[in-house]
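Below is a structure I'd like to ask you about.
With one protein chain removed, the remaining protein chains of the complex are shown where they sit.
Coming up: chain A.
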C-alpha cells in the first residue's frame, strides 16, 4: 500500500515536471524554410529566385489562367483578331459592362504582376544586404530587377496609372501609411531604365537559356522601353548589342514553333511547363485557337490541329496582309483548311475522307464554331497524348529575335536611317520567302510586318498603343463581317471608346489606396 502511494506520488510529480515547460510551444517547420532562413544566405536567395521564375511561369499558364481568360485578353482586342467567346470575352470585345469595374481579367493580371514585383523587391532588398560580403548574389539581384522592370513595364503600358513600390513588404511595415499616387511616366521610366541597366551589367553573361533572364533578354526589353520613350538611339544601341551575339539568329519557319521545347537560337524568352511535376502545370494555348472541327471532319485528329474550343481566331484583315503565293508565313502560321478524316452519319452524301470542308448552306452556321481559319503557332502534337487531349506542355514563346529586328527597323526608320531600317525590315520579310524590299520603310510597313510576323503572340495591342493607332485600327479592322449568319463579330469596332486605350484599375485596389489620391482611369466606373 505504501509502495503504491509512493509510485503514484512519483508519477504525478514526473508528469507535472515534464509537461509544464513553456518552450514547448515554440514552432518549428519540419518541411519548409522560414523567410529568415531563405533571405539570409546566397543559397537561400538562389532558391527564392527559382521560386520567382516559377511564379512568373505560372502567369499565362495555369491556376486561374488556365481557361484562357487572361492570355486571350492579352492577345485579343486588336485589329487582327476575331473573338469567338470564352471567359473574359468582354475584354476582347471592349464590353462596357464587363470592363466597368476593373474586375475579372484586369484584376487578375494586376495582382499577378504586383505579386512578381513584391517578391522581386524582397530578393533585391535582402540580396543587396549581403552583396558586399557575397558579390555573387549580384547576378541574382540582376534577375530580380529584370522581373521587376518587366512587370512594371507591362502594368504601365496596360493601365497607365500605377503605383511604384521598390521596398519589401514586411509584417512591421505593412500597416504604415503610404503615399499612394499614380507615378509619372518619368518616374516609371527612370525605374525601368535603372533596373534594366543594372540587369544588363550584372547578369551572368554565360547564361544561354531562353527559360531564364539573359543579357540579351534584358537588352531586348530595354530596347522596347526606349522605344516607348522615343529614345531611338538607345533602342538602336541595345538592339545592335543583341545582334552582335553570335548565339542568336533567326531560324527557319519550320523550326520556329515546332517541338515541345523551343530552345532555338531565335528564342529570347519562353515560358516552360512539363509533365511530371507535382505542382508543374500545363497550358491550354492550342485549345484557345483550335475550333470544334470534329463537327465537320468526323473526329479529332492531329491533321486538323488536335483538341480545341476555338475562342479566338486571326481575322480576315490579318490574312489580307499576306501574299499567300509568296509569304510562307501564311501557310506556316495558319490553318485555313480542315479535312474530313472520318466519315460519320449526318455528313452530306458522298463525303469522303480527305475532302476539304467547304462552306455549304447546311454547315454555314458552324463556320465560327467548327472551321474558321486559325493560327498554328501554339499547336502541339509533341506533348499531348492524343488529339482528344487539350492539355499541352509545349513551351510558350514570349520574346523572340524577330521582334528585336522589328524594333531595330522601326528605330532606324524613325531616326531617318532607311538603309539600316531596310536591312532589319528585310530580316523577317525575306525569311518568309518574300523578295527583298528596297523602298522606303514607313510606319505602315512596320505595322503590317509586325502583324504578319508576330500576330497573335501578344504584342500587337501594346505596339498599336505605342504608335497611337490602337483606336483607329480597332475601329477599322477588329473582328470581322460575318458572311454567313446574323451573329455579330464586329463588337470591338463599335464598342471601343477613347478610354479603352488603357484598362480599368481593379476597383478593390482603388478602395484600398483611396480614390481621392488614386482615382480610376477615366471612362470607367469611378
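A few points about this structure:
FYI, a residue touches a chain if its C-beta (ideal position, glycine included) is under 8 Å from a C-beta of that chain, and two chains touch if they have at least 3 such contacts; residues count from 1.
By definition in this document, contacts and distances are computed from a predicted model.
This figure omits one chain of the complex; the name its UniProt record holds, of "TonB-dependent receptor", "Chemotaxis protein CheA", "Tripartite tricarboxylate transporter permease" or "GTP-binding protein", is "TonB-dependent receptor".
Between the chain not shown and the residues A:35, A:190, A:249 or A:476, the one that touches is A:35. Within the complete assembly, A:163 is the residue of A:163, A:257, A:317 or A:407 that touches the hidden chain. Within the set A:52, A:223, A:421 or A:470, the residue that contacts the chain not displayed is A:52.
Mapped onto chain A, the interface with the missing chain covers residues 1, 4, 8, 11-12, 15-16, 19-20, 22, 24-36, 38, 44, 47-55, 57-58, 85-87, 89, 95-97, 100-101, 110-111, 114-115, 117-119, 121-122, 163, 165, 168-171, 174, 209, 211-212, 261, 263, 272-280, 292, 294-295, 298, 344-347, 362-363, 365-366, 369, 384-386, 388-389, 391, 485-487, 506-509, 511-514, 516, 525.
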